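Complex shown without one protein chain; remaining protein chains in place.
Take a look at subunit A:
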Amino acid sequence: AAVKGALRFQVSAALKEGRVSPTELCQRCLSLIKSTKFLNAYITVVEEIALKQAEESEKRYRRGMPLGALDGIPIAVKDNFNTAGIETTCASNMLKGYISPYNATVVQKLLDQGAVLLGKTNLDEFAMGSGSTDGVFGPVRNPWSYSRQYKEKSVKKSHSEDEESNWVITGGSSGGSAAAVSSFTCFAALGSDTGGSTRNPAAHCGVVGLKPTYGLISRHGLIPLVNSMDVPGILTRCVDDAAVMLGSLAGHDPKDSTTIQDNFKPFELPSLTDVSKLSIGIPKEYHAPGLSSEILALWSKAADLFKNAGAKVIEVSLPHTRYSIVCYHVLCTAEVASNMARFDGLEYGHRSDMNKSTESMYAATRREGFNDVVRGRILSGNYFLLKQNYENYFVKAQKVRRLIADDFVKVFRSGVDILLTPTTLSDAVPYTEFIKEDNRTRSTQDDILTQAANMAGLPAINVPTALSERGLPLGLQFIGRAFQEKQLLTVAKWFEKQVKFPMIQLEEVKRHNCGVFQHQKSASFS
């Protein structure tokens, strides 16, 4: 049954009924951000702006005229989205001090709905990485490192110093956004997803991470990494919230010609009770080398869950899966080489003092501004784009891309509705272990389960499923047909309901408890 204006975060009900005010909500979040500063999830916190927005929202609620589902909801935005009047750094020296002159379309849409922007979240420099460890502001810490669940499972050595060295990564590159949502400092956050950058940290931080279909949400104002694969990502604590966010963000944008022109209708997710008409595909190639036995077992359990509920669960094959990382490696570095060319110090961003010539100024600016990872990708990309290499590498990768995309087309055409796969190879690793391998090696390993969806432009979502033996979140991924987010999210919501993922038990959150947070049974807000 259609419910009037029912699309809302559960907290919206509390706001509407006056049980909590937007300013209270905002203040609590700001306060929690301060006490969870050690997570390093935020690069910039815009306290004054946020409180002002919250005040405006409060006035609207008092008049009984909220702007929409997101009015008064505190949100955070990854620091590679332009936000007018607010510094946007991409966690790079190249953009330190850069104050965006405009809002990214997705940011504007959220603000137009009355959302309260708390700040910009930390990431890997220019979104290159799978750990949120390679930005100039330092690594992001996974809130679960400080959870009772994790602490209980870690072998107690001698003293608190171990807590310092034991902390685990958030995954990346949208780690700051994932940590922010996971630690309750905001109700939803924007990330970006090019190879898994929203889903990977979502899995490690125990939150919902949605990668929409390429072309559904505007990229205008999202500082690009790979134009043909980038999408804005949505991070929330439950699937329903993700649907609300999607409803506010999706749709054609004249400022982004890669957004489709089809009319997008925001939808409310039905509470599925009968899954017997569903066909779930299990791609065998996603049983990738290095997949932990825990996750394998969880994946199997999930498949059984669907089977026992009456759905058709079949094994399928996406034969070119193992080439998606190599393919991505070439296409990504090539597009990066092109996209990073705009950073020359002239119009914005860092500028070197070197003044001898334009070229030497550009070169010096770029030496000073970019970290190893970024420079490495630019150089590799330029190599693959050389005239003598263009056909053999770039065009070859484009051909392989088609094969990867076609694999999905064939499977969906054969009657499969949704694919069920793991999101990551294991639970989050300790930072000290993660940095033993370099960025490219890590990305290669970590993106393997998420990358192909970007290659094919398909929607995919991470749903937190269970805790690992170490007390850390494990997530599973659903991949859907292009532009069929409603079906994807409906199935994800059903699954979420079945698994009842536990709420993180964080000391800091407990201390900031108020009526509004207190009655949370699920990870969401109900």
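The definition used in the following text is that contacts are C-beta pairs under 8 Å (C-beta built on N, C-alpha and C of every residue); 3 or more make two chains touch, one makes a residue touch a chain; residues count from 1.
As a working rule, contacts and distances are computed from a predicted model.
Its record in UniProt calls the unshown chain "GATC amidotransferase", which is the match among "Mini-chromosome maintenance complex-binding protein", "Cardiotrophin-like cytokine factor 1", "GATC amidotransferase" or "Fructose-bisphosphate aldolase". The chain that is not drawn here is touched, among residues A:Arg401, A:Arg442, A:Arg470 or A:Lys493, by A:Arg401.
The missing chain, though absent from the display, is touched by one residue of A:Gln10, A:Thr333, A:Thr421 or A:Thr490; that residue is A:Thr333. Contact with the omitted chain, checked across A:Asn93, A:Thr258, A:Ser279 or A:Gln445, is made by A:Thr258. Among A:Gly175, A:Pro232, A:Gly349 or A:Pro422, only A:Gly349 touches the chain that is left out of the view.
Counting over the whole complex, subunit A has residues 98-99, 101-102, 214-215, 228, 252, 254, 257-261, 320, 323, 326-327, 329-330, 333, 337, 344-349, 351, 354-363, 366-367, 370, 372, 375-376, 378-384, 386, 392-393, 395-403, 405, 438, 440, 444, 456-457, 482 touching the chain that is not drawn.
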